[in-house]
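Every protein chain of the complex appears in place save one, which is left out.
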Amino acid sequence: MSTTDWPLWEVFVRSRRGLSHTHAGSLHAPDAELALRNARDLYTRRGEGVSIWVVPAAAITASSPDEKDPFFEPAADKPYRHPTFYEIPEGVKHL
Amino acid sequence: MATAAAQRTARPEADGARNTAGDPAEYQRVFDAAVAADERIEPRDWMPDAYRATLVRQIAQHAHSEIIGMQPEANWITRAPSLRRKAILMAKVQDEAGHGLYLYSAAETLGTSRDELLDKLHSGRQKYSSIFNYPTLTWADVGAIGWLVDGAAITNQVPLCRCSYGPYARAMVRICKEESFHQRQGYELLLALSQGTPEQHAMAQDAVDRWWWPSLMMFGPPDDESQHSAQSMEWKIKRHSNDELRQRFVDICVPQAESLGLTLPDPDLKWNEERGHHEFGRIDWTEFWEVLKGNGPCNEQRLTQRKRAHDEGAWVREAAAAHAAKHTGATKAAGHETTGAERA
Partner (left out) sequence: MTATGSATVPVTAALALGDDALVLSHRLGEWAGHAPALEEEVALANIALDLLGQARVLLSLVGDEDELAYLREERSFRNLQLVEQPNGDFAHTIARQLYFSTYQHLLHAELAAGDGPFAPLAAKAVKEVAYHRDHAEQWTRRLGDGTGTSHERMRRACAALWRFTGEMFQPVEGLDVDWAALESRWLESVAEVLDRATLTVPEGPRTGAWSAGAGRQGIHTEPFGRMLAEMQHLHRSHPGASW
């Protein structure tokens, strides 16, 4: 609409120590400092977080849904990367 | 789930012009299969134009309702009769601003900016829920809104947590979680009035008398007159019909009203043993359509206040943007129209 529209920011919140930041939502803010504060007011007002990241939405490079197959399918046929691939005799412990 | 995923592998994608090249029928088939399998559609997936348009319209209307809906309740913040009630009401109205914000964000994932949406609201090209065109005449109206209006909204919203469009469904999960206190505080407020002095009791009854029918209208026109319903159900944007949800709401409210010691203003309200539901009287749809057309008691006032707040805030938004341009060259480039994590 106008050049004064505030840009969009993506908000990531660490809900408690020991967990990683997860995407909580987005908001508009004129700059990073206010984005962080708005995120605090909006996404942690019920005590949902102990740490916040804000990232300009435009700075995120995303994989395209149409690239999904070349990106992710090759990982599907390598079951030997998962522990359940291996057969271990019953009774063997700590493996 | 697995079958839909498999079907999606058939998506044509080889050339650079994704989403438009290839066979449209194939895109449609992949989309239909995903919806049929109860998978979520995400922002950058291909979707029919009409699906996108329906979502933008519905999410925007929902967002607008949240922010216009702040007004009737904010009307009583400065007059709340106890400090406890004042804190509760402020927190509730604040939540509504937050919910509007979550919903605008969800709409933005479809490629429409918040400013565009606000513009459409301000110019009357997009609607908000007609319920907020009714006035809050007494303190008890704050309770009636919490119990009945939020109650109806929750009945509508809980199924939306499973809506086929991912960002909308996720916004609704957050909103429903946060709103669980809204309805309870309204009920508790009315209970205090109902059990209070005779004047307080009368105030509560009067509020319920005025809000009951408009609340029933919140579920929208009867199924056979609802223009968007059938397609929305097919797309799993909507999961239950208007009449089905309205009936569910009435069945929930009747015993709650009894516990409150208040009556619902419908002489035809009675239990139908055979159907296992309460029968209720005829809704005055003439009023509904009139309010929708703009002739409700507060249409003009609500929109005027909304526009005034926006216009009076323009210099503040401009100042912050100008400051950012001067001091943080980098963030200026962080334009709003490009893609983001939620669009992935």
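Note that the chains are named A and B in the order they appear, and that numbering of residues resets to 1 at the start of each chain.
Keep in mind that, in the parts below, a contact is a pair of C-beta atoms (placed from the backbone, for glycine too) under 8 Å apart; a residue touches a chain by one contact, two chains touch by 3 or more.
Owing to the predicted nature of the structure, the values given are computational and were not obtained by experimental measurement.
**Q** With touch as defined up top, name the shown chains that contact the chain not shown.
**A** Across all of the complex, the chain we cannot see touches A, B.
**Q** For a quick check of understanding: of B:H122, B:H240, B:H277 or B:R317, which residue touches the chain that isn't displayed?
**A** Looking across B:H122, B:H240, B:H277 or B:R317, the contact with the absent chain belongs to B:R317.
**Q** Using the touch rule from the top, list residues of chain B that touch the missing partner.
**A** On the side of chain B, residues 67, 70-71, 74, 77-87, 90-91, 93-94, 97-98, 100-101, 104, 139, 189, 192-193, 196-197, 199-200, 305, 308-309, 312-320, 322-323, 326-327 touch the unshown chain.
**Q** Residue by residue, what part of chain A touches the chain that was omitted?
**A** So the residues of chain A touching the missing chain come out as 6, 27-30, 33-34, 37-38, 41-42, 45.
The rule is short, and it goes like this: only the chains that are shown with their structure count from here on.
**Q** Could you give the separation in Å between the centres of chain A and chain B, each centre being the mean of its C-alpha atoms?
**A** Once rounded, the distance between the two centres reads 27 Å.
**Q** Could you please specify the touching residues of chain B with respect to chain A in the complex?
**A** 8-9, 11, 13, 18-19, 42, 44-46, 94, 98, 101-102, 105, 108, 113-116, 119, 171, 174, 178, 314, 317-318, 320-324, 327-328, 331-336, 338-344
**Q** Using the touch definition up top, name the residues of chain A that touch chain B in the complex.
**A** 1-10, 23, 25-28, 30-32, 34, 42, 45-46, 55-60, 62-69, 73
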